[in-house]
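A single protein chain has been omitted; all remaining protein chains appear in their positions.
Just so it is clear, A, B, C and D label the chains in written order, and each chain counts residues from 1 on its own.
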Amino acid sequence: MAADMINWSLLALEPPGWGGVLLAGLMNSIKIALGGYSLGLVLGTGGAFGKLYGGPVLRDLMEVYTTVVRAVPELVLILLLYYAGTDLLNRVSAALGYGSVDISGLAAGIFVIGVVQGAYSTEVLRGAILAVPAGQIEAARAFGMSPLMIMRRVTLPAMLPHALPGLSNLWLICTKDTALLAVVGFSELTLVTRQAAGTTKAYMLFFCAAGVLYLLLTLVSSLIIRVIEARARRGWAAR
Amino acid sequence: MTERAEAIAVRDLYKRFGALEVLKGISLTAREGDVIAIIGGSGSGKSTFLRCINMLEVPSRGSVAIRGEEIALRSDRLGGLTPSDRRQVQRLRARLGMVFQSFNLWQHMTIIQNVIEAPVHVLGVPKAEAIERGEALLRRVGLFDKRDVYPAFLSGGQQQRAAIARALAIQPHAMLFDEPTSALDPELVGEVLGVIGDLAQEQRTMILVTHEMKFARNVASHIVFLAHGVIEEQGPPEQIFGDPKSELLKKFISSSH
Amino acid sequence: MTERAEAIAVRDLYKRFGALEVLKGISLTAREGDVIAIIGGSGSGKSTFLRCINMLEVPSRGSVAIRGEEIALRSDRLGGLTPSDRRQVQRLRARLGMVFQSFNLWQHMTIIQNVIEAPVHVLGVPKAEAIERGEALLRRVGLFDKRDVYPAFLSGGQQQRAAIARALAIQPHAMLFDEPTSALDPELVGEVLGVIGDLAQEQRTMILVTHEMKFARNVASHIVFLAHGVIEEQGPPEQIFGDPKSELLKKFISSSH
Amino acid sequence: MKGERGASAPEARVTLPPEESTLDATALTSLPRGRALLEPHRIALMAVAAGIVFCAAWFMRWDWLPQYAGAIASGVGVTLLMLVSTSLLGFFFAVPIALVQVTGPWWLSLPAQGFCTVIRGTPLLLQLWLLYYGLGSLFPQFPEIRQSFLWPYLREAWPYGVAALTLSFAAYEGEVMRGAFAGVPRGELEAARAYGMSRWKLFWRIWLPRAVHRALPTLNGETVLQLKATPLVATITVIDVYAVISKIRQVTYLTYEPLLLLALIYLILTALLVAAFRYFEKRIPTRSA
Partner (left out) sequence: GAAAEPLKVGFAAEPYPPFASPDASGNWEGWEVEFMQAMCKQAKLECVITPVAWDGIIPALTSKKIDMIVGSMSITPERLKTIDFSDKYYNTPTGVIGPKSEKFAATPEGLKGKTIGVQVATIHQDYATKYFGGAGATVKEYQTQDEVNADLAAGRLDAVQADAIALDAFLKSDQGKQCCDLKGNVKDDPEILGAGVGVGLRKGDTELKDKINAAIKAIRADGTYDTFSKKYFDFDVYGG
């Protein structure tokens, strides 16, 4: 009875089909993932350098950040950061006399995912930087490069091949973590799927459809990642 | 012997790592065109001495002057020394061509990119000019056809020759070699020593740490024997190898055959 | 020479990898107490031959008999051979002590665990007894104090001695050594060769592939020179090293000094 | 599987670390150890932390705590039960999944690979809902199922939670173990064969323990991830500690306090996991440790 009752028209792009809504949700997911991932990279780069070259206090604070974020479920972090983060921001801006600021769900989502990703990228990048042979950096110093130039010209590009596998993994985690923003009512793919399923009662259909969309996202990402890795690994002999 | 200008002058250099005093007052002057070979047992501080010259290790006491310009040092909180002007150090380093035992080519750059990196990004040479000069140097060390290859795909000997080209590319006042052949398989040593020998013939200022006694004898104008952190003996090769005075040197020479 | 029993008898052995024919008809008999050294250039098929004896490589043609028991082989679909009775192979292997070039100790077990693993879990020796015998063997190779250490913490020479103890622990009918010292630093080679030399003195049946000509000469009762997949020449050490007939062997001996 | 059999490229002088050892960002084995805590700046930091905790305890509302302590404890129990059962079950499935990918014929390795890709490529939340609301709502339409002895279990939520978490762990772990199996040096396996071990014995005595040993740090990270995935079951009515805290939040309308407590609980659970794994890792020391 179930099989012949699949109503494919529910997936039509135009309303009353829900296909368009799902795609819009997917776009939202991708936006958050992209934003959060980029923010995570920025935080991660800072965190990695802080952990490696910072003073003892900075290093410990970074350690606390990465440990806590990696030990507490994303779901809990999202709730905490989503409410507390915006609450705090509001209070700060109120104290400064700006009145309440409006934080869009998108911005909040990006922020939350970014903070979570930042902790993981810190570790990935730190490990990758450590994997750069000391001699490479010493050679740069011996040729009179300034610390900043060493980072730009040697450390960062040399660590890239070491970091890429970890970073690509993080990207895949990131795309899926966007689903957790459903719990704060952000209309990314998972939440709109749930709405569509709840409204139409076609649970199987919509969950499968969303699954396919996520899978596509993963597969396409993997393809792109492979191209990037191949480029970054040029200098390294094949194993 | 005419009085040539001082290329590198080290005065009364001390270096300690924690409790271990590695260098205990070393003075050495290399004039333009000198080829100085530093020999000595393992752990005698040869590498440390060489690295102090371009401040990869900061001395605990003493001074280093490059072409008459003394590197400014000041005391730091821990009682040691530290360069007072980072830019000065960077500027002086940019004219000292260092060749490491383990090559240390930048793995993410092709050979030609390695060679032009410092000229372009440190010395500000226009890229086209740097490439032209870089290619000439690669041709000279016999690596022109490997210009667009990444270091990982070269043999050790080829990598070391590329590293020498890289050091030459900055038109250095002096070249510093730290055991440039000891990470190489015996059959690859020759090709690198050949290149260095050619440089010596051109009267380039060079300080080289080496274990290859025969090579040191043929190439160096002056030999310095380090032992227990001091210069135990020094002099022209004939004297050092032919008529060693110190017991330690005698023992060292007889054991390194 | 009295007629001793055949420990290992290989008849007309062929082995090809795809298009490459590595062994082209090799016959060799090791009688109880023989110490046979296999020498030959790199890629001549020494390892492959040794691995065929305990079926780590299955021959393409020919037969192998251990103590008179021939290993049953049958043709497989691909036109090659395959053992027809896996249990027979396992049973026979369990009495051939193989020592690899790269030791291949099990890294997740301590030394004593490595040594008793096969006796207990393959041969069914009671654990207490296996430990007792294993400790005796470790004492013999000078590793008793390392019994509870994991292999990663031992030097190469110690690891290889442990591997020898492991091979002895199964009370092997014959020992097979594949270049047991070539993964070792020169200064560690001696300790392993010492242990193997002792075993040879006890008249243990051994087949060893080695690059150490001096050692082969001193220790082996019989030398086999492999070249291009066939036994180019064989005989007692004095004859092989003192009076080589074949041109290839002459060249090989003169080059391996 | 690829690089393992053929000879390695002759000119490979610089080699990158194999994928699975790529600095697992999820592994949490680097928590500080005892004595290092006593450095002066750490003491200062800890004082600050203590101050924050004190402020939290003093200025925030915790009066609800005693009333819900029992519920929280049982929630922690459910969380742990979920974690342990799904990790063990998942590992149990992961081993064959990994093994067939390393040695199996294509008709086994291909589906295994597909399974890993699909599960790893979609959010767990979605899988969970698919099982519970999707699949679960199909069952009652079949009277045979409704009548069967399974029905009382299928009515419950936890079997779906366990199933989803198990599948997910199996897929992620399958990847880890695949790398670990492939990474066991061939020589050690060959040595086992040379000593007459049967395939079965070789697997149990050498291959599996060696692979697990190699994979322990990664397994640790994955288990922490699994712990962090358990709260998702709250969305299908399993009352784990997350669900208990959500309920407290909704009853008391406190935004932060219950969430902070929850974060603390997960921190402690993670620390316990890390300690447990560290114990196992220490039992077989490795050189780099």
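Going forward, a contact is a pair of C-beta atoms (placed from the backbone, for glycine too) under 8 Å apart; a residue touches a chain by one contact, two chains touch by 3 or more.
As the structure is a computational prediction, the values presented were derived from the model and not from experiment.
Engineer: Just to confirm, in the complete assembly, which displayed chains does the hidden chain contact?
Structural biologist: Contacts of the omitted chain with visible chains: A, D.
Engineer: Could you tell which one of A:Thr86, A:Ser146 or A:Ser222 touches the chain left off the display?
Structural biologist: In the full complex, the listed residue that touches the missing chain is A:Thr86.
Engineer: Among D:Thr79, D:Ser109, D:Thr218 or D:Thr235, single out the residue that touches the unshown chain.
Structural biologist: D:Thr235
Engineer: For the chain left out of this view, which of D:Tyr133, D:Tyr195 or D:Phe277 touches it?
Structural biologist: Looking across D:Tyr133, D:Tyr195 or D:Phe277, the contact with the absent chain belongs to D:Tyr133.
Engineer: May I ask you to list the residues on chain A that touch the chain which is not drawn?
Structural biologist: Where chain A meets the chain not shown: residues 15-18, 20-21, 24, 79, 82-83, 86-87, 90, 99-100, 102-103, 182-185, 187, 191, 194-196, 198-199, 201, 203.
Engineer: Tell me which stretches of chain D touch the chain missing from the display.
Structural biologist: Touching the chain left out of view, chain D contributes residues 133, 136-137, 139-140, 146, 155-157, 235, 237, 239, 243, 246-247, 249-253, 255.
Here, only the chains that are shown with their structure count from here on.
Engineer: Let me spell it out: compute each chain's centre from its C-alpha atoms, then which one is farthest from chain B's centre?
Structural biologist: The chain lying farthest from chain B is D.
Engineer: Would you mind checking which chain's mean C-alpha position lies nearest the centre of all protein C-alpha atoms?
Structural biologist: Centroid comparison flags D as closest.
Engineer: So using the touch definition from the top, which pair is joined by more C-beta contacts, C-D or A-D?
Structural biologist: Result of the comparison of C-D and A-D: A-D.
Engineer: Express in whole angstrom the distance between the two chain centres, defined as the mean CA positions of chain A and chain D.
Structural biologist: 20
Engineer: Taking the mean of the C-alpha atoms as each chain's centre, how many Å separate chain B from chain C?
Structural biologist: Centre separation, chain B to chain C: 48 Å.
Engineer: Send over the residues of chain C in touch with two or more other chains.
Structural biologist: Not one residue of chain C touches more than one other chain, so the list is empty.
Engineer: Give me the residues of chain D that touch two or more other chains.
Structural biologist: Where chain D meets two or more other chains at a single residue, that happens at 11-14.
Engineer: Show which residues of chain A lie in contact with chain D when the two form their complex.
Structural biologist: The contact residues of chain A facing chain D are 1-2, 56-57, 60-61, 63, 67-68, 70-77, 79-80, 83-84, 87, 120-121, 123-124, 126-128, 131, 161-162, 165-166, 169-170, 172, 176-177, 179-180, 182-183, 190, 193-194, 197, 203-204, 207-208, 210-211, 214-215, 217-219, 233, 236-239.
Engineer: Which stretch or stretches of chain A touch chain B in the complex?
Structural biologist: Against chain B, the touching part of chain A is residues 133, 135-136, 138-146, 149, 153-154, 157-158, 160-161, 234-237.
Engineer: Which residues of chain D touch chain C in the complex?
Structural biologist: 185, 187-188, 190-198, 201, 205-206, 209-210, 213, 284-287
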